[in-house]
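A single protein chain has been omitted from the complex, and every remaining protein chain is retained in its original position.
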Amino acid sequence: MSPYIIETGGLTRSYGDICALKPLDLQVPEGEWLSVMGHSGSGKSTLMNLVGGLDRPTGGTLQVGGENLLALTEDGLARFRRNFVGIIFQQHHLVPYLTAIENVMMAQYFHSMPDEAEARHALERVGLGHRLKNRPGELSGGEQQRVCIARAIINSPKLLLGDEPTGNLDHKSTIMVMELLKELRGEERFTVIMVTHNQDVAAWGDRTIHLDDGMLVREERMNCQ
Amino acid sequence: MLFRLLKNSFLKRPKSVLLVFISIVMGASVATAFLGISGEISHKMALELRSYGANILLEPSAVEGGGFLREDDLPKIKTVFWKYNITGFTPYLFGVADFSANGKRERGIVSGTWFAKNLEVAGEEPSVQGVRGIAPWWDVQGGWPAGPDEAIVGAALAKRLGSAIGGHVEATVRGKQQRFQVVGIVTTGGYEEEQLFAPLITTQELLQLPGKVSRVQVSALTVPMDAFGMKNPAQMTKEEYEKWYCTAYVTSVAKNVEEVMAGSRAKPIWQIASAEGSLLKKLNSLMLLLTILALVASAMAVSTSLMASMAERSPEIALMKAIGADRYQISAIFIGETLIISVIGGMVGYLLGDQLAGIISRTVFNSTIASPFWLFPTAIISAFVVAFAGSVAPLRRALSIEPVRVLKG
Partner (left out) sequence: MIAVKLIPHLLAALCLLLVLLRCFASRRKSVLLTSVCGLSAGAFTVLLLRSMPVVSPYLLLKSLLGVGFLALWGVSVAVNYRKNAVALDKNEGGIVSSVAALAGTLLAAFAAGGIAIAKLSDTALATFPPVLLLLVVVIVAVIVGGGATFLEKQLSPRVTITPVGMVVAVVALLLFSASSILRLDLFSPLSMKVMKGVHDLVHQSMESVLIPDHVFVRPVVWKYIGFLFGKEVGFWGGMVIWFTPPVLIALAVSSRKLPSVGHIRQGAQRRKLLAGALREQRLQLLLPLFSLCVLAGAAYQSSFPTVEYWDPKPIPVVANEGGMIILPKKGDILLEDGKIHKYLFKQKEREARFFVLLTPDGQLTVDLDACAICKPDGYGQAEGSVICYYCKTLIPLDTVGKPGGCNPVPIPFTVKDDAVVIDALTLINTWGATVQATTRVKEGGK
């Protein structure tokens, strides 16, 4: 068993002539919190999509949790995502006509089967026990993001991906969300990969890599804060 | 959960759901109406054709016999080669008479016939012949005549005369009078309603034509005409003629009967029937074509509105895919949605279509319509067909959505 949860070798992704990700070798040990930084268009979102099984690389090798993502069919990738990955988006992407708890239960439904008690518990854990029956439109940005977190962790993923999860939040909410993530990570022991261009947010991680124009340009290791 | 998803998605987007629903209802109701009418027309036509229960008509040939057939020849019909195929026959003798009843005088036709005569032919099984056997669709209120001076009156004639069951009708022909007791009123939907039916023997006396018959209706079991049956018997080889003669074509049975009735000419009535049959076929295929066109049109409407709502919903679908829904789960949601809409749409379409069929048949065909049971499943199935034909393309579109592209940012 490899100690790394993610292993890439010469990973590339190009859209036509544009090369979004130049050959990249990356290893992420299990349990690490990795921050990915870079300007927009630097390939950081592409990297996250590849690792999360949302997109397919055009070259190289990609092993996530011992699974060769290049060999999976479309449905295989869907199964990989539901069993292995939790995703938090910048725009939250909650289904507008479902209540908070239903949004969480939908993830349960696609994973296996819905369980309302468990979904309620998950929302209580992110501090939304009082807003179960509210639709996303009735929630603040921070609350929406916390629903999104509850949805991402409900299926106990090994890998949590965050695509600028705090990009739309004010400072106070950002701190709240990051604290929450840290706390949950302490309990659930998932690996975190977080894309951000905010130095402060990146500092929450164990390690930060900087991407520029699809290439890894710098890597820094944080010490415990 | 699936149910919750569907319920919420319906409630959230009533407009686009309504659009799809209306398209499906349109398709289902048009299909129901058209198929219902065409079924009803077939039914009506079939009834009409069945009123020619007799399929061979024996008339005096113009050349000989002085315009009448002989009653004495009738039993011979039961002795012909095809006797077992002849299920019944009945003679008629027609004459114009002046009827009077309740003080009203009307001119009409007196028709002598057998109602249910016990026919005994030497060497054959006794049988019962007459109108009752050959025209089972006659709707007689009251009873059938039993005595020689009892008669049944056609509904139209009865109305003109104002006569009712139990009353009397006086018939006068060239000075000779006969008083009939009315025991029944007959409704047939045809020219018979203008006539008075009396026992043959009485009519012969009244018309002073003893032993004469104007025409004989024969009902025979026959095989459908094929190419061979259409051939002219006169031009057949001996072998072919043998085969033609011993095949129960309506023509060969007619010929067989003609041979024993002196001075008669037998006309198979199937010619009328087959002409109507082909008309019916054309009408039906036209209806079917229109139905298919209507279904295709509404399927396209469904497809268009689903496509539009799919564009609107693509972020949602992309999200479902991103959090791990595979193709089956996505399809289940959309097919479930279509299924619900089409079941309800089918039912509503059935109700509407039924009404529509009623209106059409009242205004166009001037007849009321009894909706047959099979129309309900037809409506539901056509709703399904429309819904699924219409959702193939949108579903493919939904399945081809790439979450990465839609969920950017």
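List of remarks:
When the chains are written out, they are named A and B in that same order, and each has its own residue count from 1.
Definition applied: a residue touches a chain if its C-beta (ideal position, glycine included) is under 8 Å from a C-beta of that chain, and two chains touch if they have at least 3 such contacts.
Keep in mind the model is a prediction, meaning the values are calculated, not measured.
Residue B:83 is the one among B:70, B:83 or B:168 that touches the chain not shown.
The residue touching the chain not shown here, chosen from B:121, B:165 or B:248, is B:248.
One chain is missing from the display, and on chain B it is touched by residues 81-85, 125, 221, 223, 237-239, 242-243, 246-248.
Counting the whole complex, the residues of chain A in touch with the unshown chain are 108, 111-113, 115, 118, 121, 154-156.
One rule holds for everything that comes next: only the chains that are shown with their structure count from here on.
Residues 45, 49, 54-55, 74-75, 78-79, 81-83, 85, 87, 89-91, 93, 95-98, 102, 105-111, 113-114, 151, 155, 163-164 of chain A are the ones that touch chain B when the two sit in their complex. Contact residues of chain B toward chain A in the complex are 1-2, 4-5, 8-9, 11-13, 315-316, 319-329, 402-404, 407-409.
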